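Apart from one protein chain that is not included, each protein chain of the complex appears where it belongs.
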Amino acid sequence: MKKLRKYLFLPLLVLLAFTLSACGHKDQNVYQKVEANKHIVWGVRADTRLFGLTNVKTGKIEGFEMDLAKALTKQMLGKKGTASFVTTTANTRIPLLKNGNVDAVLATMTITPERAKQVTFSKPYFPAGSSLLVPNNSKITNVKDLNNKTVLAVKGTTAVDDVHKSAPKARVLQYDDYGQAMSALKANQGVALTTDNGLLAGIAQENKGYKLVGGVYSDAPYGIAVDKGQTDMANHIDKALKQLQANGTYNRLLKKWFAGIPGFSLKGVLK
Amino acid sequence: METFIHAYSWVDIRFLLQGLWVTIYVSLISIALSFVVGLILGLIRYMKIKYLSAIVGFIIDIIRNLPLLLIIFFTYFGLPQLGIVTNPTSASITALVIFEGAMLAEIVRSGIGSVDPGQMEGARSNGMSYGQAMYHVVMPQALHNMIPALLSQFVSLVKDTSLATIIVLSELLYHAQIIYSQNTTYLIPMYVIIAVMYFIICFCLSQVANYLQKKYNN
Partner (left out) sequence: MWQIITNNWGAFLTGFWNTILCSTIALVFSLILGVFFALLEVAPPKFGRVIAKIYIAIFRNIPLLVIVMIFYLIVPRYIVKLSGFQAGTIGLTLYTSAFIAETVRAGINSIGEGQMEGARSNGMTYVQAMRYIILPQAMKIVIPPLGNQFVNLVKNSSVLAFVAGFDLMYQAQLIAFSTFQTIDTYIIVGLFYLILTLPLSYYMRHLEKKLAK
């Protein structure tokens, strides 16, 4: 029995230690923590071309937001600052932020009043707006045409509410990420995919035979989110963002990712 | 046919194998830990300890009757609210251990129950303590009886790891989804190959279970 006990309880102890070791993140000043560790954990997306997409060759996530996060990290913490990335989806990013898994979320997140009750936003860093992606031969030209039709979206995005407002009779199906939503569009599960124009431009670029229509039917600027009340962190992000916009880094990154993308204009985006 | 050749380029295969490795790694750790948890909980249920067994039994019943998907959400979003920071890997393993541990506890309980009570009495009357009798006499037979059920539960566990894509665990299915969402002509080749990969792992495990079942029945 002694032997049995030893064998049984050892792994349990390991499990206990492993779960307890990560305690105690609540109510601390995130900025002081990242400043001390010289390290920021960013919540990002891995399913959106141009913003953040997993490169199958390297397994790493690449995109505008990745570059911006790295630049912000250096700007805030100096040359020694390092960034690491946690993949989030539209429906996991807020819980992960509130739970302390990530220090800040830079993941195509639109600033909305409802979300502002849950998290603190930086100044907008990208002026996105909801738009539509349809097959080239589609008869749909704007959001009103979606009434009585099925439109596809991603769980937890603002585009869902925007469709409900602009086309109340549309039926909305929601998926966990853009890969699944786009696969569903190709499987004819709906007539259009709706989300922000920047994301759709990226999706259109990799999927021949699909186009953006209807222009922007609702403004949805992106902000960087930190947990509610972490104003210190938000202020430092704002300051760093302003510096990047002033020294030309921001424009350089924008051009690197968005220059020449069909259906997307840099006019009014560049600072 | 050409699509298949392109889809199975070394870059893609290597990416899938990375996902497969996560699937296997998460499965192995979860199998080992859930077996231990199942063994302990099953014993507690079987021994009918005052209050403790009833409480444990109640908790097991609750867990067994909830979808694994829900338990994954609880560990990923819920544990951090108790101050335990999780990542997709630790949350998935924790969820699998909790869920499969409860399933295994039932198997263990009925496995021990299937051993003739006379065995225990005999061992006790020969001067063994309860613990000794359980460890040396009852448990070996019980384990022998429950091997087929255990193995088929392990097969379920391997398949269930795919549900963790919902919290972005970068396992086999998730890696396949990344590849085909970037090039949708690869949709079919990807599902073909991951179905084959899952099949090979699970079929081999199932065959071991069948073999042991036959051996046991004889």
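Order as written gives the chain letters A and B; numbering starts at 1 within each chain.
Assume a contact is a pair of C-beta atoms (placed from the backbone, for glycine too) under 8 Å apart; a residue touches a chain by one contact, two chains touch by 3 or more.
Computed from a predicted model, the values in this text were never measured in an experiment.
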Displayed chains in contact with the omitted chain are A, B
Given B:F4, B:Y130 or B:F203, the residue that touches the chain left out of view is B:F203
Touch assignment to the omitted chain, from A:Y31, A:Y175, A:Y250 or A:F264, lands on A:Y175
For the chain that's not shown, point to the residue among B:I13, B:L69 or B:M120 touching it. B:L69
Residues of chain B in contact with the chain not shown: 61-62, 64-70, 73-74, 77-78, 81, 155, 159-163, 165-166, 173, 187-188, 191, 194-195, 198-199, 202-203, 206
For chain A, residues touching the missing partner are 90-91, 94-95, 117-118, 155-156, 173-176, 180, 183-184, 186-189
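Operating definition for what follows: only the chains that are shown with their structure count from here on.
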Rounded Å distance, chain A centre to chain B centre (Cα mean): 33
List the residues on chain B that touch chain A in their complex, please. 11-12, 15, 18, 32-33, 36-37, 39-40, 76-77, 79-81, 83-87, 90, 94, 97, 129, 131-132, 134-135, 139, 165-168, 170, 177-184, 187
Enumerate the contact residues on chain A facing chain B in the complex. 1, 3-4, 8, 11-12, 15, 18-20, 22-26, 46-47, 49, 53-54, 56-57, 59, 86-89, 92, 95, 99-101, 176-180, 182-183, 186, 206-207
